[in-house]
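See structure below.
Omission of a single protein chain aside, the complex is shown with its protein chains in their original locations.
Moving on, here comes subunit A:
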Amino acid sequence: MSLMKKSAQKARAQACCLLPTYSADTFGVCSALFELGGMVVIHDPSGCNSTYTTHDEPRWYDTDSLIFISAMNEYDAILGRDDRLLQNLIDTVRAERPRFLCLIPSQIAYLIATDLQAIARAVERTTGVPSFTLPTNSMHDAERGIYLALEEIARRIPLSSARTGGSRLRVNVLGATPLDFPLAGTRQSLADFLVQADATLQSCWAMDCTYEELCTAAAADVSLVISYGGLGAARVLQERFGIPYVIGAPIGPLKAPLADALHEAAHHAVRRASFRRSGSDTPAHLSMTTTITTPPNVQQILNTKKYPADKPAASEKEYTWPQSLLPLMHAGGSSAPNAPATSIIGEGIFAASLAAALHAADGRNARLIVPTAHAPQLLPPGTITCPSETALIAMLADTAVLLADPLYQALCPPDLPFLPLPHTACSGRLYEAQQRNLLDDAAFSALLKELRYKAPLQNYGKESP
């Protein structure tokens, strides 16, 4: 096919009359690192960070964070004035003394191939403040940015023996940011779930938390990944400290099997660690009892271009749901021969967990539509990913009820029952007051009640409870 024909096809697929634009990877990085005491600089023109601070960051008004923009101008870009950027970074790092510097490119810096690795290295050498860059370009969604940022932090935290919660299972929760979860109540709901599961919250990555708290993550027994953004950190914590991880958001009836899965994963990890300790060829960093006294070599990390910017961050990883959840995950998806009557649009892990919870509660099948970065292995069969606006409109025509961010309502047939699930990564602050914290049992019950009222199961005979 000729380039022009391909370009025309792409244009039609990417044209949006009504479809919202999701938050970008650069903003995902900012959101994930917001509370950690580091400084994040987006290498972009003046004014471009106001989008993040205005729409995507509910903490911005009253919480201090070092999020800045480089204010790149045309001459800087054309004449390669990296020296100006470098000097501004050094001046600000010296004035603010952040815990670390994260320097991220947006599309123009990416387009002109600014060597931000070298600039970060120069800042680190000059100021002594750990500095790194991440492969963003403002042309991917926020999930990818969260993934990259939390993964990088996981590489940098020290081994810690700090224990919390006595003999209970200690759990790191990974992938919690205000872009995907309501700021109010999420951490408390997670903590409540873990208490019910005879466990305790070791660290929450990275909302309502501190960097010091994240530094205790190595002492956890298991990690719980509640969104795509936490997958990279989970993998690194497993590789560095032997901490296993379980994937799934604790929603309603999913809580019990998730609790079992957490205990089971921790139990198997301990057995594996004991087995490995008895052997002589166990890699030291996989041992649960090995103390890593030196942090990973920063230069090595920076020199390893693990994730080319044009590939999904998690594309080459093999992530799986816990065994105890698999029946629910598969049943909740659209593998049933009859077309599902319920559609859910949202972040992959959260939407799949919600679908499984609805299936467990009501036997309702749901079709997932995932418009953001995702791990393909984690999506139930029949899931639609990143559809074009016209494809989505066609899909919604045979849907009986839609659960999605309110901005999607504009695409729905007028009589389609619609349950709003405000999602900051989609509609920003617009529906902040109507957000539902579905990790809370009361909120999930209310959703279920509303769903039963708006789309009673008996009206959709193809779904069998």
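Brief remarks follow.
Note that contacts are C-beta pairs under 8 Å (C-beta built on N, C-alpha and C of every residue); 3 or more make two chains touch, one makes a residue touch a chain; residues count from 1.
As a working rule, contacts and distances are computed from a predicted model.
The protein name that UniProt records for the chain not on display, among "Energy transducer TonB", "Tol-Pal system protein TolB", "Nitrogenase/oxidoreductase component 1 domain-containing protein" or "Sugar ABC transporter permease", is "Nitrogenase/oxidoreductase component 1 domain-containing protein".
The residue touching the chain not shown here, chosen from A:Ser46, A:Gln196, A:Gln377 or A:Ser445, is A:Ser46.
Within the full complex, the residue among A:Ile69, A:Leu262, A:Leu419 or A:Leu438 touching the omitted chain is A:Ile69. Against the chain not displayed here, subunit A makes contact via residues 3-4, 6-8, 10-12, 14-18, 20-27, 37, 41, 44-56, 60-62, 64-75, 77, 88-89, 91-92, 95-97, 99-100, 106-108, 110-112, 130, 137-141, 156, 158, 211, 295, 309-310, 390, 407, 410, 427-430.
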